[in-house]
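A single structure is presented below for examination.
Every protein chain but one is kept in place in this view of the complex.
Going by the order they are written in, the chains are A, B and C; count residues from 1 in each one.
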Amino acid sequence: MIVTDNLLTTFLKTRSDTEEICAPLQIEDYVIQPIVDVSPPKWHMGHTTWFFEEFILSKYVEGYRRFHPEYAYVFNSYYESIGKRVVRTNRGNLSRPTVSEVYEYRDYVTTHLQAFLEENDDPEIYKLLEIGIHHEKQHQELLLTDIKFILGNNPLLPKYNDTFTENPVSEQISEYISIEEGIYEIGYTGNEFCYDNELGVHKVFLNKYAIANTLVTNKEYLDFINDGGYKNSLFWHAEAWDWIHTEKVKAPLYWHEIDGKYHQYTLRGLKELRVDSPITHISYYEAFAFAQWKGERLPTEFEWEAAQSFFKWGARWEWTESAYLPYPNYKKAPGALGEYNGKFMVNQKVLRGGSVATPQNHTRPTYRNFFHPHLRWQFTGLRLVKDL
Amino acid sequence: MIVTDNLLTTFLKTRSDTEEICAPLQIEDYVIQPIVDVSPPKWHMGHTTWFFEEFILSKYVEGYRRFHPEYAYVFNSYYESIGKRVVRTNRGNLSRPTVSEVYEYRDYVTTHLQAFLEENDDPEIYKLLEIGIHHEKQHQELLLTDIKFILGNNPLLPKYNDTFTENPVSEQISEYISIEEGIYEIGYTGNEFCYDNELGVHKVFLNKYAIANTLVTNKEYLDFINDGGYKNSLFWHAEAWDWIHTEKVKAPLYWHEIDGKYHQYTLRGLKELRVDSPITHISYYEAFAFAQWKGERLPTEFEWEAAQSFFKWGARWEWTESAYLPYPNYKKAPGALGEYNGKFMVNQKVLRGGSVATPQNHTRPTYRNFFHPHLRWQFTGLRLVKDL
Amino acid sequence: MIVTDNLLTTFLKTRSDTEEICAPLQIEDYVIQPIVDVSPPKWHMGHTTWFFEEFILSKYVEGYRRFHPEYAYVFNSYYESIGKRVVRTNRGNLSRPTVSEVYEYRDYVTTHLQAFLEENDDPEIYKLLEIGIHHEKQHQELLLTDIKFILGNNPLLPKYNDTFTENPVSEQISEYISIEEGIYEIGYTGNEFCYDNELGVHKVFLNKYAIANTLVTNKEYLDFINDGGYKNSLFWHAEAWDWIHTEKVKAPLYWHEIDGKYHQYTLRGLKELRVDSPITHISYYEAFAFAQWKGERLPTEFEWEAAQSFFKWGARWEWTESAYLPYPNYKKAPGALGEYNGKFMVNQKVLRGGSVATPQNHTRPTYRNFFHPHLRWQFTGLRLVKDL
Partner (left out) sequence: MIVTDNLLTTFLKTRSDTEEICAPLQIEDYVIQPIVDVSPPKWHMGHTTWFFEEFILSKYVEGYRRFHPEYAYVFNSYYESIGKRVVRTNRGNLSRPTVSEVYEYRDYVTTHLQAFLEENDDPEIYKLLEIGIHHEKQHQELLLTDIKFILGNNPLLPKYNDTFTENPVSEQISEYISIEEGIYEIGYTGNEFCYDNELGVHKVFLNKYAIANTLVTNKEYLDFINDGGYKNSLFWHAEAWDWIHTEKVKAPLYWHEIDGKYHQYTLRGLKELRVDSPITHISYYEAFAFAQWKGERLPTEFEWEAAQSFFKWGARWEWTESAYLPYPNYKKAPGALGEYNGKFMVNQKVLRGGSVATPQNHTRPTYRNFFHPHLRWQFTGLRLVKDL
């Protein structure tokens, strides 16, 4: 059941949260796309706005006039069924619309949508509004990690701000929690919002296993590096082995060895590595190789979900061994909204949990994030599992 | 229990089978590698031989002298832990050793191994022998499909022979078989040979489903094409949509439209398309898109295995929806043999069944083949599933 | 003879001219690099400043403190002998330093250099100053064409300003001027500034030829297009034929066919094509193919120089048939300044003349510009020659 009042408040809060994330940026930071996976912040701001314009305003508001006729083209992402789009590798080649125009666009759409919603309680529209809000929250997470890449990839290593805490230290005693063999229910069963890829609650049979209640730390990962982990092909997938050689990967992203000591670029600037923090900015390939070296393994997403109440999570997106696939009875939404999740269900790995970049109330025990196995610019980490 | 006498016979039979497959070839056909996934036939012949030399003769036969000191380098494939190797894209750049030298190499190794085995009944060696035999059988399958590509990619479209039957017609009446919800045991439990990726028998919970007893036919696939299947983005994964545009894919591999009529290159040469034969030479992407168009889906590998006794199979490797992942408790063999399967368990899809190119006694209900989702040069097809 | 007073004035004028060119830009326009050949305007502004800092201030001003220790790295271009550099394809990935910081950097260097020059009349320094001024003027030309690409490549097609005139119409009557066979002196002989690649005045023997006094027009080029010029391989170099197919080239850069009528993006925005203006934004490949179609040819750079007093020039950089090679007795300057011209003398074509983007007093009859034959983002055109 959607409470429409709250949702309007959440909508307005979400819109302003996005802008708050961008507040420390210089105009120049909004524009560039240093690697294909990192989008320009102004594109995120425009795209999340376009979503509301495309799926609500232009469809339900009579006589609605789009802010600009070409923006649907500029800010569309992967919605193939809706006209032409700016291919992803070109997003960083667009200096216009300007940042200030994008802020105007945001205001225009927020204002029109607010006015429309105050007069309207059609549940179908609130359903779309809710999707749009969660869509924008997803982009808030990407915004932060894309900003980190934009700044952390710059030779001047500028900081984002002085307050963002990305390296918590766990106070828990590490231990392995045993989970009994049996049938477990997987998938979302509540009444709140969830994505279509969490639906189709279903039974999964799990063998007995033991899962770590804490994340792998920088210290443990350093042991792996120092033990020659990046040099022993037996720990790596064949594709991973090619990848570390082609990309010259020898440590997690953002690590800088200075005078024999590892430092780490953070949103507060370059800092000495905190060895007791959970490892982050590693690819699935590296997470897997680490686990091989350790003689253990990554959990499946089902093992993670079945055990998640036993550990604190939310600081790192955690790589799982599971490929991103549809649940039994998965049905994608009709039309363009159906492109949201389903069309990515190949060649990606599931991550579970959430990270320091995840907006409040955005993740859940059943939430399924997914990335290609070589990607490292999210706050990714890992947790180990032992067979019993 | 390995019966050593039979195994020696099987070994000799396997060796001669490989040579029989190559018998219709011209020397030139043995040499080229038209795409990265297709290896030169002489490489297959040398590589399967090297396997026996590397893992048995050079380790267990005192004073064994390798046929040629450089062949370990030339014929090694992906065994990273054993010295340098000829990278896969370079295999087609080697005119030497000649075909005749490779045949001599085969004879030399076969003869030495036979002599050694006649004097030896150490089960550890017979275990390795068995792996080597199955390794060679796998390459027999690849040999046939690689030969088909080498010839079918040639503008002269030469035939392989006049007898190879690759397009059987099913006499079964098509129907969907209902499988009840419940726990099913998956994985190999017998006493014969199987690969490590089939072990770790384990329970899987399946929902109720209905699976087709027959394969999708060329006729059904033609309907998909004629209905604009390759032009509607909603049926395709995002990566698949990019792939069909980059590669200009508009029909299965080996299809030629001549005067408005589809023909198909077969090992017997170019023939008119048999509409009642099962579709083949499609990628996972195409299999998935077809199923989307049909409003049905591909089976998981578990659904396939649980239902396989209800249908005839073996004419097409069948794409499943499952990603190629380790079974619970999967343990890879120590050392170089451990590279056999485990290191490929990312970004690939499982295929089940077997094909017209599969050697006798090589596949089983639990056999797991795997390929990247865009590949089409195997005799790949599909079977549909409906949720109930 | 360098007049130091004038040169200081010219220096200050040049610095402010660069900033005037950028005045119509939005901050966002300063940052991006849509293709490898187009540099971000802020990079041009920083790089021309770095040149003065590197070659004068840091060498001759005692105790000079660089504005920022990392800027030498960020704004170095191809001066391999001076430390690491930001590779060209990465220039558009840098949001920092900001535009405002780059302006501060400019002020800092201009001020320091002015103060230093007012106290100093060492001719060696004025020689370097002069090179730096001409270096900055070269970048002014690039700035304008890079800005045109940045805006003209944007789907919104924003204009630069309302006054820039890029499509002059010639009032001359077209005719061919006959030049007699004989020995001609080529190269710079005056007392003003010129580049090292113009020196080495030398004799060249020319056959009799007739050269057009006017440039080829859009109208003539349209005839070439309409006659199937882009479809007939006989007019094209082999590499050009590959290029037009790979890049899908069917008309000059910035031409848009709208409702069957050609339009042209200009710095004033999208306009209908002026058929009587000289053709521009074509590659050498296209200029050559056009001449082949016409049954005539491009002049060599020597033919151009020998005849240049007979025609008006300066609206288009004119492609010549000459490859960019050293003149007899060419000597490159020692050290990093020697990298200015010499290291580009392979695989490029000479252009003669100047264009609407060329700063006043920057070009001369002996000036040699050079670009790779496929490039089109300069205001390039052509003039025809007939053998007699």
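General remarks:
The rule is short, and it goes like this: contacts are C-beta pairs under 8 Å (C-beta built on N, C-alpha and C of every residue); 3 or more make two chains touch, one makes a residue touch a chain.
As the structure is a computational prediction, the values presented were derived from the model and not from experiment.
Among the chains on display, the ones the left-out chain touches in the entire complex are B, C.
Only one of B:Gly46, B:Pro97 or B:Pro326 touches the absent chain when the whole complex is considered: B:Pro97. Taking the complete complex into account, residues 78, 80-81, 183, 202-205, 207, 233-234, 236-241, 284-285, 288, 321-323, 325-326, 328-329, 338-339, 343-347, 349, 373, 387 of chain C touch the chain not shown.
Looking at chain B, the residues touching the absent chain are 26-34, 42, 70, 73-74, 86, 90, 92-99, 150-151, 153-156, 158.
Here is the rule we use: only the chains that are shown with their structure count from here on.
The touch graph of the protein chains shown is a line.
For this pair, chain A with chain C, the centres built from the Cα atoms lie 45 Å apart. Taking the mean of the C-alpha atoms as each chain's centre, chain B and chain C sit 57 Å apart. For chain C, residues touching at least two other chains: there are none.
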